[in-house]
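Right, I'll just put the structure down here and ask away after.
Every protein chain of the complex appears in place save one, which is left out.
What follows is chain A.
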Amino acid sequence: MDELIPLLPKLATATYETLYIVALSLVFGGVGGLVLGLGLYTTRPGSLYPNRPVSAVLNILVNVFRPIPFIIFLAAAQPLARLVVGVGIGNSAIIFTLSLAAAFGISRIVEQNLMTVQPGVIEAARSVGASRLRIIGTVVLPEALGPLILGYTFVLVALTDMSAVAGLVGGGGLGTFAIQYGYRQFEPVVTWAAVIVIIVFVQAVQALGNWLARKAFRR
């Protein structure tokens, strides 16, 4: 335990960095994934904007990028990060790459959850003269809100997982902390301290997600 005490300020900083990376990635990746997911959903045959070519392109795009292991993607996308956020290393680079990778994964989750919306309610909205954009905003998204919240909760936990490799490109956070001060210094207690913080965080996120989803289901 004694070896952990002097590292506590560093643990606090690492926790803050993880929260920072995950939160911003959730915002950027979440919005990107929502847009991409809506694209996948609405261009499906029989959906609101059925469009075979666009649907095919989006599907290929998602299928190509989604299976790449994140640690490889992080390295491979470094030139792109340098281009977009100006640096190839550090927290900004990791947030950019994480958001990008997450967007592809989230898009599938969004698509699947939107597909649970009964076609009948969309038909009902169309029958009263609602436009397709209005239907997306006032029927499709609200009807799928419960499953979407659970989907995004899952994503938040996955982002926490993925953010742990930030150290590879000089980013901080709990992953970097555990490797640098725990693993490399042969201090398992330090590693486990990081693990416990992550467990607490994930539990809190999941509880919050479940609570919000329950509220959405019962509205």
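Quick notes on this structure:
Criterion: a residue touches a chain if its C-beta (ideal position, glycine included) is under 8 Å from a C-beta of that chain, and two chains touch if they have at least 3 such contacts; residues count from 1.
Criterion: contacts and distances are computed from a predicted model.
Not every chain of the complex appears here, and the one that does not is recorded in UniProt as "Methionine ABC transporter ATP-binding protein", selected from "Pyruvate dehydrogenase E1 component beta subunit", "Multisubunit sodium/proton antiporter, MrpE subunit", "DoxX family membrane protein" or "Methionine ABC transporter ATP-binding protein".
Which of A:19, A:35, A:121 or A:202 touches the hidden chain is settled by the complete complex: it is A:121. Of A:19, A:61, A:145 or A:195, it is A:145 that touches the chain left out of the display.
For chain A, the residues touching the absent chain in the complete assembly are 118, 120-121, 123-131, 134, 138-139, 142-143, 145, 216, 218-219.
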